[in-house]
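One chain of protein is taken out of this complex; the other chains stay put.
Chain naming follows the written order as A and B, and within any one chain the residues start at number 1.
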């Protein structure tokens, strides 16, 4: 989310799979698109057959490579070098989209004199605190003009708080020549990211790199567009957010954002990753990307919180309207202006509570009980054996899933129990396994990777005592509210006053009735409290307690009591605006104002998408404009204005403080304003050739205090091979939804390790032989699949072998095997605490594990 | 597990046509172009629109239900996303629903026990609610470092990103209502 969010304003993918068919060049990097999103890949092939170049840049030759115009190999974990070199190529060769860059990005903005780059500090930025391993980003800021204060009285709370936070406009140099302009700083920062460095560090030949550079830049013009598709190959690194940032900067420089066939398509791995993030079952956010209050910040009262979090010169100036409407949705009549609408009842985060910290807290006994609903950490978590140790230290555990997955069976089926290291009798965890429905047995909606909400209907009752997750949470809530109904304690105010009426709309067809989807979706959409009528758009939300809304970005999905736009099923062969509902406001391609020139005319007839209709005095085109509908291109920014008034009619990125792409991110990132290459915590090379004094990310979060969780460091001869882990088409995640299905289990029946014939010969391993794979974290076995699709690469003057392993196996189900995630370490990026499973090191030996633990 | 294939059933009589031609080859008997028509029975039932639960492309599905049982799942041809197609996981979705491996009862493992016991659903729900309350009441942090925080540190929730929006919303609401900060799902960047 911060990768795209800090660059463009929103964390979501900017386009749709369908839009790929209008691309002239598709770069698939950090994604095995064809294998993991086989149906979306249809549109890649359509583009390819229309003449588009499809480039696959990846450590492995996969089914995606097989279908691409060109496959370009690289060493796992070196994406920022490759992308940085593309940025450098565009800048050095004047191949960036000048008019776009000057108008739609912060390239002309001037950065403070105090700012020091990695060029000045040998691989780190100014503001670094080596003890805390964190940055103070105050020096990364813009130089600003004098602030202009508005006149008159503010109309509402949102306006008043925005005025209190107003600062002067950033200073600009539209010639891009000022030495402290973002443009010049970038040029300097990326100067050392050369094709030669790509060859040395990534192992990609200079020729192959230049082919990519030429193809991408030639297809990024007013007439042509290039799109980037990424997935976990970009994200799962200790610098994952920065990799996405590098892609985002490049797409900004090339002027591909907001345009048909352009953009960045984040390919999410689960049916509802987008919805689960939007709504939000994440530790650090509330629905609609509102923040969780934090103890460490100025969040003491509602007003403190809103002042701290609101952004006065962007669309986020409306923040108070969304938060107060959320509080009204949650606490109903009990939420009043006098009690800060119940703000105090929302818990404040005490620090980091992300996944790995959470398991550390479980391991240490801070967390007593855990509910695992639709996830399988016993084999799916990194350093999975640590996860199992943590589960074994819980007082109690609820596992709710359609099958008896490893998280439920760890106490009798895990390798350490089977091999006698741990005795089941010694595990004190009280385990409840609750059988679940599957998707076909419940109604509800998913939000796909293109932010598109689609409903599904219930087809049949589930068997036996299987119940939906929604049923579980609703019934549990009812029981808990009942347990607390007589409490007068202040700390129970939240649960006592939580609005909780979702009684079923009875459907006589079924024996088992589900909580009312309509009531929930109406609350999510928002409604007028006085009339009870649903609100047609987020523009109707208020900060005075007169509206309730569970998730402001979804407002409009239920514009009327009987119209659920997520159930719209009228397709067409373009942007299908009447199929489902895409947040926000049914916009399909985000930032589409940028598909027109600053004056509102399309960049070219061929890439026409949204434009200013002079006669009608409004924006029009093939999509819902992602812009104020009647704000003319020549509208000036209002001096001292707040919200969108602070932005002009040519500022397309309206969620950001200045309405333009942040090539340089002055705030919002823990590890630097410009992406910089560091090596993964396990790396086959001896140093970071770009910054020899800074091999690893200075801000990477390494959980080296956990048992069995040591990283290998640089060039560790005990672990000479790079290992990368991934999915295959035939399975999903930890296998929880596939390894129990005979039709899928037979397609990929056993765990395997892909190795090159060169390495196989070095190890004396034949195809299908058992091999043991070992890291400082664990040891597992698999069958070798010897294939020329794996290739050694020359890096730092030596041949580096990469082996690859799918992640899908575990010890339960009808297809079982070793746990690949027992090999990886718990290490994380400092922004979102994502792990590093794509590039670590290992040793491989011929033969099975002693004792042969399956 | 599927134990026996339900054969294509005839619903009409065989209409054997005459041999109308003998074509080519050195065969011992003529390659017959005898045309035979056998009327077969197809799966019929109520058709229910759905969405694939695997990756995030969001393929439309049509589920066929007959007498309360799911009998077929295939791609929805009307969907502009998948135009009726599916990947192997989606194509196998019938086995996700109709699968002998699915437990149908609550299973309970007492601390230190070496076996599961079947338990009634209501019993489990009641006990889980009690445990949540007990831990919450014992561990609740109202203030820390002089700040009001209202945190229940004893409970954690780990959700799946394959679950519906409605659940995510309701669950997030309940967790925050209980003061829970340990709330996570698969989603990261």
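Just so it is clear, a contact is a pair of C-beta atoms (placed from the backbone, for glycine too) under 8 Å apart; a residue touches a chain by one contact, two chains touch by 3 or more.
The criterion applied here is as follows: contacts and distances are computed from a predicted model.
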Hidden subunit of the complex - UniProt protein name among "Phosphonate ABC transporter, permease protein PhnE", "Phosphatidate cytidylyltransferase", "Formate dehydrogenase iron-sulfur subunit" or "Aspartyl/glutamyl-tRNA(Asn/Gln) amidotransferase subunit B" = "Formate dehydrogenase iron-sulfur subunit"
Ask   = Of A:45, A:167, A:218 or A:350, which residue touches the hidden chain?
value = A:45
Request  = Determine which one of B:48, B:63 or B:87 touches the chain that has been left out.
outcome  = B:87
Inquiry  = Could you pull out which residues of chain A are in touch with the chain that's been left out?
reply    = 34-35, 38-39, 41-42, 45, 49, 51, 61, 63-67, 69, 71, 73, 728-730, 742-750, 752, 767-768, 783, 785, 787-789, 791, 815
Note = Interface residues of chain B toward the undisplayed chain are 1-8, 10, 14-15, 17-18, 20, 23-29, 31-42, 72-75, 77, 82, 84-88, 90-92, 94-95
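Here is the rule we use: only the chains that are shown with their structure count from here on.
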Remark   = The chain B residues in contact with chain A across the complex are 1-2, 46, 48-61, 63, 65, 68-70, 73, 78-83, 85-93, 95-97, 99, 101-114, 116, 120-121, 124-133, 135, 139-142, 144-145, 147-189
